[in-house]
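Provided herewith is a single structure, encoded as structure tokens, for subsequent inquiry.
Only a single protein chain was left out; the remaining protein chains are all shown in position.
Here the chain labels run A and B in written order, and each chain numbers its own residues starting at 1.
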Amino acid sequence: MNETKADDVLLAARGVSKDFGGLRALNKVDISVKRGTITTLIGPNGAGKTTFLNIVSGTYQPSEGSVFLREKRIDGLSRHDIAALGIVRTFQLTKLFSEMTVLENVMVGTHHWARRGTLPRTLVNARSVRAEESEVRHYALEMLRLTDMEKLAYKRAFDLPHGQQRLLELSRAIAARPQLVLLDEPAAGLNPAEEDRLQGILKAIVARGTTIFLIEHHMRLVMNISDEVHVLDVGSKIAEGTPKEIGSNPAVVRAYLGKEY
Amino acid sequence: MYSLENLLRIILAGISIGSLFGLAGLAYTIVINASQLVNFAQGDFAMFGVAVCWFCLTVLHLPLWASISLGVAGGGLFGLLTHWAIVKPLVRRGSRPFPIMLGAMAMGTIAAGSVGAYTHFWYMPINPFFGPNPLRIEGFSVDSQAVLIIVATVVLVIGYWLFLNKTILGTALRAIGFNREVSTLLGIQTSKMMGLAFLASGVIGAVAGIMAAPLSAFTALDGLILGINGFIAAIIGGWGNPYAAVLGGLTLGLIRSSLTGFFSSTHAEVVTFLVLMIVLTVKPSGLFPGFMSGRKRVK
Partner (left out) sequence: MRENRARNLAILIATILVIALPSVLGEFYLYVIRIIFIYAILAIGMNIFMGYCGQINLGVAGFFCIGAYIPAILEARLGWHYGVTFPIGVLVALLVAWLVSWPLLRLRSHSMAIGTLAFGVAIYLLFERFKDITGGTDGMVVPHLVLFGREMGYLFYYYFILAFLVAALVVEYRLVNSRIGRAFKAIRDDEDAAEAMGVDVEHYRRMGWLLNAGLAAVGGALYEQQAGFISPDTFSIAASLQILVMFCVGGPATILGPVVGSGIMVCLPYFLIAIQHYMYLVQGLILFGILRFLPSGIVGTILDSWPSAYGRGGRRSSIVPFDGNGPGAAIRL
């Protein structure tokens, strides 16, 4: 049952290349992400994985090729417009709003879909604004309940230990009700127990209908949860397939210089 | 009015005031390259040096060479004080850059405030070093002090280049500018290096100020203006490139001087800011960003 139906594809990068001056970081990369799956991008350091993510999220423009969200072309749009279309990301080095509370961090996630708070309405404290504020607050608390962080709601984000910071970043992304979540090494710096917890959360996210695309180095996690794996090396895609297929692909093994998980 | 002598005088005036700005820009760049910080007290370091020199000359009646040395030392010491009192503690706290720059500005205000309290914000005149008579070169008369500034600037820039490239300390300073973390791993004490950068910037600022003071007497508040102009010189010339900053200063000086020479002087500041806005909008990396940077074009 591995048919690739065209309308199952949520995100499609076609022929994407990226040049930085004289350096070609990505070379004609084709990656499709099917709706409702967990797709992982792996590859040795410097392969261009984060560059690819940055192109999808709108941080960079591709030098060649294009990126489609279903039929809509999204390369060239601003980062916040892409976020508003339903593509939300996390970062390799945790980028939280460190001075804000855990709850406020998650509430920012709702910014693009809870939009009744315009300047005039906010200044006169309109009833619609007050109602939405309350709604957003409850929704954010709900998100925290899902990741078991409800008790930390009023703690300053900066004061959290690393593992919970990562989790907060993820909660914030989910609060944005995205179609597609882009995760840049979500397991980085997590101990095995936290990694297992992450695994559970990722599976729960997909079960609710959100698609996940992630970059990862923790091979155990990759093999456990991925529906599909794409491999980059020095800017080009060298393999794609199920975790099992990738694990036994000689080109992949060579690229990692014999690294095993 | 359009005589050759007049033109030369304008050019000379432009180059001498431009050297002042350029040295201030150089001093800014030293600190920027060492710490990614803009030292908003830069101009006040210069003013403080002038104040100490003036005090030694006028109140203590010390000989010129002693007064100049003490003035330069004063500027350097104030630089060190700024680093020790505000930069180091705030960096250790993990402060964002802007509060640290504000802190430097506070130190500058303290310098200006102290000097001003003593002088009641009045002028601190210093006589030209070689006496009031102009030099005669090739039949033209030129201001001896202006020549001195230009010579001093050239010497300082060459000295700075030698220091950066030919001494171990200078190489260490360049290293922390490139990559702080790796530098600490290599055993370079970044904190002491930053202190050195502030010391150097204070010294250079003081030298520039003392050279220029005989041309145009300083008041306690002139530090801020000099600081702004030096900063603009660094931006216009090329951010992060000390030699470009000097060129930027010269450019700024020449623009100002030609305006003063050929038009009325009151619009010099407005034009300076217009130039700044134009450069920031059109060519934010500056007019001479690659000057002497040793960078080859990437193919």
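Here, contacts are C-beta pairs under 8 Å (C-beta built on N, C-alpha and C of every residue); 3 or more make two chains touch, one makes a residue touch a chain.
None of the values given here were measured: they were computed from a predicted structure.
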{"item": "Contact residue for the chain not shown (choose from A:Ile74, A:Ala176, A:Val231 or A:Ala255)", "value": "A:Ala176"}
{"item": "Contact residue for the chain not shown (choose from B:Ala106, B:Leu164 or B:Ala217)", "value": "B:Ala106"}
{"item": "Among A:Gln61, A:Ser98, A:Asn191 or A:Thr242, the residue in touch with the chain that has been omitted", "value": "A:Ser98"}
{"item": "Omitted-chain contact residue, chosen from A:Arg35, A:Arg156 or A:Arg197", "value": "A:Arg156"}
{"item": "Touch criterion as defined above, residue of B:Arg93, B:Arg136 or B:Lys166 at the omitted chain", "value": "B:Arg93"}
{"item": "Residues belonging to chain B that touch the chain removed from view", "value": "35-38, 40, 85-86, 88-103, 105-114, 116-117, 120-121, 180-181, 184, 190-191, 220, 224, 228, 231-232, 235, 266, 269-270, 273-274, 276-277, 280-281, 284"}
{"item": "In chain A, positions touching the absent partner", "value": "57, 59, 78-80, 83-84, 88-91, 93-101, 104, 107-109, 111-112, 114-117, 119, 122-123, 125, 129, 132-133, 136, 154-159, 172-173, 176"}
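The rule is simple: only the chains that are shown with their structure count from here on.
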{"item": "Whole-Å gap between the CA centroids of chain A and chain B", "value": "48"}
